[in-house]
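For this depiction, one protein chain was excluded, whereas all remaining protein chains were kept in their positions.
Chain lettering (A and B) follows the sequence in which the chains are written, and residue indices restart at 1 in each chain.
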Amino acid sequence: MQTILAAFDSALQLILRLDPGLIEIVLLSLRVSLLAVALAGVIGLPLGAAVALARFPGRRFTAILLNSLMGLPPVVVGLVVYLLLSRSGPLGVLGLLFTPTAMILAQVVIVTPIVASLTRQVIEDLWAEYREQLLSLGCGPLRAIPALLWDGRFSLVTALLAGFGRASAEVGAIMIVGGNIDHVTRMMTTAIALETSKGDLALALGLGIILIVLSLGVNGAAYLIRDLTGGRR
Amino acid sequence: MTAVRAASQSASILPLRLEKLGYAAGGEMLIEAIDVELAAGPRTVILGPNGAGKSLLLRLCHGLLRPTAGHVRWRGDGALLRRRQAMVFQRPVMLRRSAAGNIAFALRLRGIPRRVRQAKIAETLARTGLSALAHLPARVLSGGEQQRLALARAWALEPEVLFLDEPTASLDPAATRAVEALVNDIHRSGTKVVMTTHDLAQARRLADEILFLNHGRLIEAGPAERFFARPATPEAAAFLKGELMW
Partner (left out) sequence: MVTSARRAVLSLLLAAAVALGGARAEERFITVASTTSTQDSGLFEYLLPIFTKKTGIAVHVVAVGTGQAIKIGQQGDADVLFVHDRAGEEKFVAEGYGVKREPLMYNDFILVGPEADPAHVRGDKDAVDSLRKIAAGQAAFVSRGDDSGTNRMELRLWKQAGIDVKAASGGWYKSLGQGMGPTLNTAAAMDAYTLADRATWNKFANKQHLALLVEGDRRLFNQYGVILVNPARFPHVKAADGQAFIDWLISPEGQAAIAGYRINGEPAFFPDHDQPGA
């Protein structure tokens, strides 16, 4: 109980002081995770829609595969991305290891299956509902993708938020490919892991509280945007 | 009114000929051996009890289903075929956008340029009495308003043939009357109307000719007046009397 109270106090102190170290870590975490989700969206939304609508052999298997990839252990992703980006690896010349870019890459790999899979389900359900009317109007499945994506936007925003949740909570992959370098690749979650390993549990928990508040902020902003864009049913 | 159809005035797709039309699914013949011609002009109502195959027949005509036997023969070639038809379903399917936006979507699909689109939308909403609702999200409209919007959307496309599948089955009497009035307006503007219903009274109000279906077969076809006054078959007679049919 002591530790928990100390944690709230710790969190409050950091926020009130506008601790520069904290701000640096928060901005980096937001930058990496939001960019990762944006990229995952750019890849995953059309991918999910295509799998939902296109007829091709092995379509069922692709859907199952996408679903399974949602359960990819992040630390395994981190390991694979590390081996790819390592100087001794195929993409070593890019010199991306231990940079925020490497972390964004790893998170994109982790988040895209989530976005694609949820999009596939949303688009599939929408197409079932709209199919006959759209076909009647002369709109085939592939041509319908933009309209379906827009129509499913509320569910799809939730899918993106689920992706963001996964990205911002992730610690294993970014630890391996980012290296948790002070002032360079230290994010909220790896900072929490570090403080925990130093035994400073109150600070670690305090950072955790701030992380949750950040997540609330992002979700709140998403709902604000939704309401501004005519959010009624 | 002419902008949309101007290009294709000459190419009419009617009459529609159904030749030995059949449709089977799950090992069962759901539509069997239908031979009939639908010509431009009369309001055609496909009548019959539930499960007779009315909706199936409509979808076969409109091309949403492929027949497993026989042919659906329109006049003219394939490119224009879909564009000259429109369909309205029992439950209106609206996109999550404004009422005007839904009509715009359909017009945009046809490649209608923006200025013409805007004029057409305004005109159609006015003719269907929905102008005040133009900017509301289509989904907050009542069932009757949404169905009228679906009709507006179809009408904006200036179809030569309008298919309607039990359009008032989910509506209250007031909304039903509004929709029927609209169907008549559309017919008067030159569109062929082909509608299914199981509601005898509605058929009496709207039909110029009747296609009576039962168990997937065309039992009787002919002018509505004659059908209601002197049905030629025992099934039709039984149906008109309101008896259950198996």
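Structural remarks
We adopt the following convention: a residue touches a chain if its C-beta (ideal position, glycine included) is under 8 Å from a C-beta of that chain, and two chains touch if they have at least 3 such contacts.
Here the structure is a predicted model, which means the values were calculated and not measured.
Within the full complex, the chain left out of the display is in contact with A. Panel shows chain A; residues 27, 30-31, 34-35, 86-89, 92, 95, 97-98, 179-182, 184, 194, 196-201, 225, 228-230 of it touch the chain omitted from the view.
The rule is simple: only the chains that are shown with their structure count from here on.
Chain B has its Cα centroid 47 Å from the Cα centroid of chain A.
For chain B in complex with chain A, the touching residues are 59, 62, 64, 82-83, 85-87, 89, 93, 95-97, 105-106, 109-110, 137, 139-140, 157. Contacts from chain A toward chain B in the complex involve residues 129-130, 132-139, 143, 147, 150-151, 153, 230, 232-233.
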